[in-house]
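Excluded from the complex is one protein chain; the other protein chains are retained at their positions.
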Amino acid sequence: MTEYLLILVSTILVNNFVLVQFLGLCPFMGVSGKLETSIGMAMATTFVLTLSSLCSYLTFTYILQPFGLEYLQTISFILVIAVVVQFTEMVVHKTSPLLYRVLGIFLPLITTNCAVLGVALQNISKQNDFVESILYGFGAAVGFSFVLVLFAAMRERINVADVPVVFKGSAIGMITAGLMALAFMGFTALVQI
Amino acid sequence: MQTFDIFSFHGGIHPPENKAQSLQLPLGRPSLPNELILPLGQHIGQSSRPMVKAGDRVLKGQALAMNNGFLSSFLHAPTSGTISAIEERLIAHPSGLSDLCVILQPDGLEEWQALEPLVDWQTQNRTDVLAYLSEMGIVGMGGAGFPTQVKLQGANKSPLTHFIINAAECEPYITADDMLIREKTLELILGIEVLQHLVNASQVVIGIEDNKPTAIKLLNDLLAERNSTIKVAVVPTKYPSGGEKQLIQLLTGKEVPSGQHPADIGILCQNVGTCVAVHDAIYLGKPLISRFTTLTGDALNAPQNVEVLLGTPVSHLLEYAESQDNKLHRLVMGGPMMGFTLDSTQVPVVKTSNCILAATKEELPPPAPEQACIRCGMCEQACPVSLLPQQLLWFSKSQEHEKAEHHNLFDCIECGACSYVCPSSIPLVQYYRHSKSTIREARESAVKADLAKQRFEARKARQEAEAAEKEAKRLARQKPAPAKDANKVAPKAAASAAPATNDEAKKLKVDLAIAKTKLKKLEKQLLSAQENEHVEEINSLQLQVTDQANQVKDLEAQMAKFAEAAPVAKPTPAKQDSAGDELKKAKVDLALVGVKLKKAQKQLDETPDDADLKQKVADLEAQQKAAQAKLDQATSAAPAQTTPKAAANTNSDELKKAKVDLALAGVKLKKAQKQLAEAPDDADLKQKVADLEAQQKAAQAKLDQAQTIDTAPTKPANDGTTANNDELKKLKIDAAIAKAAVKKVEKALKKAEELQAPELDTLRQQFKDAQQRATELENALANPNAQQATATPKSAENNVGTADEDKKRKVDLAIAKAGIKKAEKNIALLKEQGKSEEEIQASEWPQKLIEAQQKLALLETATAAEDTSSKETSTATQAQPAAPTKADDDKKRKIDLAIAKAGIKKAEKNLVLLKEQGKSEEEIQASEWPQKLLEAQQKLAQLESNEAPQPANAEPSNAERANDEAPQASLAEQIKQQKIAVALAKAQANKLAKKLGVEPDNAEQVQLEIAQLKDKQAQAEHLLEQLMKQQESQ
């Protein structure tokens, strides 16, 4: 049990995918303009990341491993992720138009989110079991959502602030992200995993 | 006297009070100004509607304007005088804009109108009192000018816990309320009592700041004197404790929720000025015509409070308070915190003007330049509504109005505390005001856009509905026409000319009308052009007019032609049609019932025990009989109306059908008997055999009947010989069939005998019957043979051939007609389905129709020719009169002519249609129509040339005729027809042979038919040879 908790703490804070491992920076910079959209993106990512880490674990364990095709993991994981994302989008579109309005436009973006593939690959390299894989995916997603929402809130305020002209826009965003990453360095060695 | 619990509110500031200056002098009463300017919109809501006009003399207290809607108020004359104008004047508004005002010229008499105080207000209905207050023009005098009666009405939604009198007067400089309380303490208390009576709150509290000790003392004394339950709550001086929501929070500790009114939490708040105004209205009958206003500022030598008539120009008051123009730097209406700068001194005092601040430069320095926000957060500390002023500033600056709204921008009371404390001297309130008005504008435009969208969509829906209705009407008008056409045209090709004529005539009429209108218009234009001497125009117009006139003439000529043609063509076919139609319908019914019967019988065969099915079969049989009866009736009716030939046709059809039925019954019987032979004990089978026998008999009977019918109408129509020949042939066939039946029964009998079946007797009986019938038929055959022999002793053979040919032709004709009918029906159907003309053209049907029509024409010509030829041969030998034949021939020709004409017309119509549809000339050429038109025209020419020699031939003797040149043409034609007939017969024979391969069951029947066809073919060939010889000899 403690182990599972540690996985969560580790992925959310200590080994945060965005600020420590620098994965998924694209949506981190791209979808953090508005708080609302960032929340939508965070929810969509959480959903897809958890699901895809599960699916990719199953694919690896029950299809690739028995045939000794571990070297196909990257390509097959990309396949799995793309399918999960597309399928999720279709289902959400049909079943919940409201949720689709919140998540819908971000779902396709996630396909190219390297954090998703990163989680899947790390699950394998860390030799996580089934539950650990899901928790690892979920924790990574929560960590991503956490920093994304924080960052969006900050950027919203920065947008209306008197930022020196040369720093306006993405520049000040990068600086802010860097400062956030520095702050997250403080979590290092909180958990050893 | 108990002390009242005082709460606190967030934020607030303590600006210098500056209240002492204006309290040095007692209440002043300025003199009457030269004119009073009374804006119609002195309150929140709709502007009042003026009830007077320029030049009217009004008395003091007379109503000048009435309320305009729910949220509005009255306006009264502050003094007696004359209305000099109702016009736009500058008013006291932050925008510095003008608005509509009533201008009153005082006459100085101060003549009051009759005062009618509401003495019995305690017994009066609440609503009446409120209406009275509304008529007295009472509005909230604290600053907003909210109509008091509306506020009191709103307060009745829920029981009130607190009725708060706002005497806080927190803004610096202003002392008008203080002075009012001092001067009119009793009136205030009485006014409060009236209001308390109206709202019936559980607690009445006067909220007053502790910087007004004199007023507090006076109030307490008077309340103690009157033993009143009204409490005085002294609140600490803090800006903005005089704000409605802030005072409520101070006195009750309750916060008015965002977006709600105090009445929603059971609290009502009224200004002291309003209470005094209520007192004046109720007890004295005086409307709201004056108010207490503070005149203050360092630019005034005599700052003081004055009771001023509404509409007094500010300049007049400044003069009264000894303003020093050189020191006056900024003139503000209202306090220094929430007031607004006046650009002009000509603006009037209104119901909400509580202060006029004539400030020097030192007193109110120009605002310092705005600097960047340093995020000190002092504004947040000062905000009495607990907003985030800094955040709102960012949103306002970056135009993120949605977020600003989300941060409760609309809860801001614009008190200016944040701006006051801002170290960067940012005009925060101004930003908020701008944002608020932008948001309001956006909302209004959104509402307007919504409305516009609704109206646009409603308009669109309306237009579509109208268009649909028109279309439906058009269709309804169009539908009956083609339907009728189809009916008329269908049975007889000849009839097609009539509706075409009708259509054409209608079209012509329309064309004519249009052309005439155009002509008129052009003439008019020409006239006007001549008047105006436009030479060029005249020339072109004249050309056009002549063109148009020619067109009209042409159309008229055509019209006349049609008028002649139409009545001739119309009546005859119509009659025939109805009969033919009926006949057809009856036949179809019969066929349907027959099919059903067969199906049911089949089912019965499969499940012989089913009582339901049996019942059904019986029903169907009954139906069939009924249908048959109807058909008979129709057939008998038909000859009366239709030409005899048609009847003959039907009869022969009937005959054929009956024969087929008989044959079928025979086949079935055979089959059943076979089965019976195999399983002799099957009762069901026996029953079935019996049934079938009965059926066979019925069919036989029908056949007989049909034959008798056939003979009757055929005789008068054609020559006796033809009929007899027909009869003869039929009899022969019958005889053959009967013989075959006899043979079959014999066979069955033998078999049964072998098996010693129990139904031997029946079979024997049947055998006898069959034999009998065979002999009968043979007798009959012998009989007409004899008859015929007497009638046509010499050329019997030839005649038989002719008759046969005739029959074949008739059948072909019928087929062709049916084809036409079908094609026309299909076209009509397509039209009904709303297909465009083009689509219909694109479909195969018009093509088919034309083909069928052509075929029909061909066949009819052939028939006619045949008739002629047969007549010719017979006349040549027998010297019979040629007249009837000629007539017949003539008729045929006419019909052909009509068909050809119709074809031409149709082609022309189609061409016109194509042109109308804007097809290019090339496309039209590419289409089949010009080709067809040409063909039809050629044919017409041919026919007409044929017709011409015909009458010439009518007179000369037959001998001469053979030598004539003209018949050669007809002979050639005949040869051609014969050739076609031969080919057709061959084709049919081939087809039947094929069918024979496919359906071996009906082999016998089909073979019979094939034999017949071959016979026909041979005859046709023979005839052809003869004709060729004839031609050669000629």
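A and B are the chain letters, set down in written order, and residue numbers restart from 1 in every chain.
In the analysis below, a residue touches a chain if its C-beta (ideal position, glycine included) is under 8 Å from a C-beta of that chain, and two chains touch if they have at least 3 such contacts.
Assume contacts and distances are computed from a predicted model.
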If you had to name the missing chain as UniProt does, which of "Anti-anti-sigma factor", "Ion-translocating oxidoreductase complex subunit B", "ABC transporter permease" or "PLDc_N domain-containing protein" would it be? "Ion-translocating oxidoreductase complex subunit B"
With the full complex in mind, choose from B:H10, B:R49, B:H93 or B:H197 the residue touching the hidden chain. B:H93
From the list A:C26, A:L69 or A:V131, which touches the chain that is not on show? A:L69
Sole residue of B:G41, B:G335 or B:P348 that reaches the chain not shown, by the stated touch rule: B:G41
With the full complex in mind, choose from A:V91, A:V131 or A:L182 the residue touching the hidden chain. A:V91
Identify the residues of chain B touching the omitted chain, counting contacts across the whole complex. 41, 91, 93-95, 97, 99, 368-372, 397, 426-427, 430-431, 433-434, 436-438, 440-441, 445, 448-453, 455-456, 458-460
Touching the absent chain: which residues on chain A qualify? 59, 63-64, 67-69, 72, 75-76, 79-80, 82-83, 86-87, 90-91, 93-95, 97, 101, 162
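Operating definition for what follows: only the chains that are shown with their structure count from here on.
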Seen from chain A, its contact residues with chain B in the complex are 157, 159-162
The answer for chain B against chain A in the complex is residues 372-373, 394-395, 397-398, 400
